[in-house]
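Shown next, in structure tokens, is the structure this report addresses.
Yeah, one chain of the complex is gone here, protein chain that is, but the others are all in their spots.
Order as written gives the chain letters A and B; numbering starts at 1 within each chain.
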Amino acid sequence: MKSDSINLSTNSKMEFVDISSMIQKHISKSGIMNGVCHIYNPHTTAGLTINEGADPAVQDDIISAFKKIVPFDHPYRHQEGNSPAHILTTLTGSSVNVFIENGSLKLGTWQRIFFTEYDGPRSRKIWCKIITD
Amino acid sequence: MKSDSINLSTNSKMEFVDISSMIQKHISKSGIMNGVCHIYNPHTTAGLTINEGADPAVQDDIISAFKKIVPFDHPYRHQEGNSPAHILTTLTGSSVNVFIENGSLKLGTWQRIFFTEYDGPRSRKIWCKIITD
Partner (left out) sequence: MKSDSINLSTNSKMEFVDISSMIQKHISKSGIMNGVCHIYNPHTTAGLTINEGADPAVQDDIISAFKKIVPFDHPYRHQEGNSPAHILTTLTGSSVNVFIENGSLKLGTWQRIFFTEYDGPRSRKIWCKIITD
């Protein structure tokens, strides 16, 4: 199946956006019942992750720790000032794979899929491709 | 093929569990000779990684460095006290893909697949799905 592009927009410099329901909508539209959904982030200052969605404080804590882990006051050579965002992109990863069963995303009890913005706010997109069983 | 769930248990707060032989058993049981095995961690305080298995000191060193990289004494908002585990989950990733050839896991010479526990000890599970060539 050809990949689909889904648009989203972010509102802050660093922000996790829960895209789980967008992905479910994409799966439902495809009519595919069983397979693997490959979700891909085509940007170089944002990533994709799967983590807890129930308590929004978890996302805040991850962002606040990332600001401490990645050096912000550092002699970077890239002139656009967004090197920390490129570093976090490699640390987070550019894609996630989730299973589809009976037409539904199969996530763990507390899991949600997040677009991780590291250099927003911006208009962004993600690409999805489903491989059937 | 429908995904399978494999149970495991962890014995420490932070621990790497070598799951390579569990995955090989799953592949053998499936009878599939060639494909990609998607391994998925449905938890939000544990991950999956592929790294050296020969010297257990490598796993100890990764855990000991992770304790230094992720701030433990930090004003976290999430009240469960396990924010470092959620952070490490995003840094490690929730899934790994390995190739199957002639009915066997195709790993590099020193590679083993690890379940990375960051908030144990607990009963855990992983999900596997094989896509044939």
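Everything below uses one rule, namely that contacts are C-beta pairs under 8 Å (C-beta built on N, C-alpha and C of every residue); 3 or more make two chains touch, one makes a residue touch a chain.
Quick caveat: nothing in here was measured; it's all calculated off a predicted structure.
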Sole residue of B:Ser3, B:Ser30 or B:Thr92 that reaches the chain not shown, by the stated touch rule:
B:Thr92
Residues of subunit B touching the missing chain are 34, 36, 49-52, 55, 57-58, 60-62, 64-66, 68-69, 91-93, 96-99, 101, 106-111, 116, 131, 133
Considering the whole complex rather than only what is displayed, give the residues of subunit A touching the chain that is not shown.
1-3, 38, 40-44, 69-71, 74-79, 83-84, 86-87, 89-91, 93-95, 97, 127, 129, 131
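The rule is simple: only the chains that are shown with their structure count from here on.
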So, in whole Å, the Cα centroid of subunit A is separated from that of subunit B by 20
